[in-house]
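Coming up: subunit A.
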Amino acid sequence: MQNTYIPIPMKVDKVVTEDPEKTLRTYDLSFVKNSDLEQFQYLPGQFCEMSLLGMGESPFGIASSPTEEGFLRFTINRTGLVTNEIHNLRQGDTVGLRGPLGNWYPVEDFKGENVVIVGGGFAFTTLRSLLIYLLAHRENYGEITIIYGARNPDLFIYKDELETWLKRTDMKLHLTIDKPVDGWKHDTGFVPAVTEQLAPSAEKAWVVVCGPPVMIKYTLPVLEKLKFPDDRIITSLERRMKCGIGKCGRCNIGSQYVCIDGPVFSLEFLKTIPEAL
Partner candidate 1 sequence: MIKIEKSNFVTFIRSLSAEYNLFAPTGEGRQSAFREVKDIKQINSQIQITHNSPKTVFLPQTEILFEFKGDDIQSVQKATKPMFFWGVRSCDARGLNLLDKVMGQSKQRPDDPAFQDPYWKARFDDAIILTLACNEPASTCFCNWTGGNPFSKEAGDLWAVETETAYLIEPISEKGKDFIKKLSGYHTASEKDEQKIKALKKQAESCLQPAVDTKTLKEKLPKIWDDPLWDEVSAKCVNCSACAFICPTCYCFDIQDEGKKGKGKRIRTWDCCMFPIFTKEASGHNPRSLARERVRQRVMHKFNYFWETYGESLCTGCGRCIRVCPVNLDIRDVAKQLLETASAA
Partner candidate 2 sequence: MIKGNLVQETKKKKDWQPKILAILCNWCSYAGADLAGVSRIQYPPNIRVLRVPCSGRVDPMFIMKSLQNGFDGVLVSGCHPGDCHYLSGNFNARRKFAVLKPLLEYVGIEAERVQFSWVSAGEGERFAEVVTKITNDVYKVGPAKRLVKGVVSW
């Protein structure tokens, strides 16, 4: 019988340091075994448990899109025991991976509609996945608007891609930083304020919000004010996780487990759960 606790081996193909402080690094991993590659079917919004034998496991959202073949991308912030160790990984090293886990953004429901993506900080990972996915199936979707904020220009991730996205005409990317900095050409202000100011239309639109808890907390009322219906406000939650398959019991919000019922929830649903937000 298949043992779901055993991670599959992945090889580190590429390591990119995202910020000058070196707290954020992006890893491109490729499958060591072909059979694993074939079995690994995922959609934007899902996550994996990355495993360093001897150190432990941590969950990370998948930043690559299923439309990009042959590798999986993860961007990892150095905060604890496991992430510290992950930051020591070099090209060619092996890591373990379990997944894909959790649910995904309702990309099928988005079809034919406009999509607004609101992101903050290094939580842009699964949003990148979503964006790449939408762009790969561009004809299926209406307008795509992105509002992406970071504390300062250094803390944006995927800076090269941001540049190319800024140039694209079939989507709108708004970048914002918390406080003005010399030479900054884009918006300034916290994500909720900038969102309110840009006022993306709620007409035939879905909005996906992902970022630090405070940002989500203050952005949701803005979106409601902009008349986005609760069932079309989608967010992704984070909780401490271990098993990732709905068994170990720690990531619950009410009766729902973030690891298996989530991490993607609609605001309509979250409003029924008092401890969710």
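Selection rule: all candidates are chains of the complex that A comes from, given by their letters.
One rule holds in what follows: contacts are C-beta pairs under 8 Å (C-beta built on N, C-alpha and C of every residue); 3 or more make two chains touch, one makes a residue touch a chain; residues count from 1.
These numbers were taken from a predicted model, which means no experiment stands behind them.
The candidate list 1 or 2 contains one chain touching subunit A in this complex, and it is 1.
Note for the complex: subunit A touches candidate 1 at residues 1-7, 9, 52-58, 79-80, 83, 85, 94, 96, 213, 238-240, 242-243, 245-255, 257, 260-261, 274-275.
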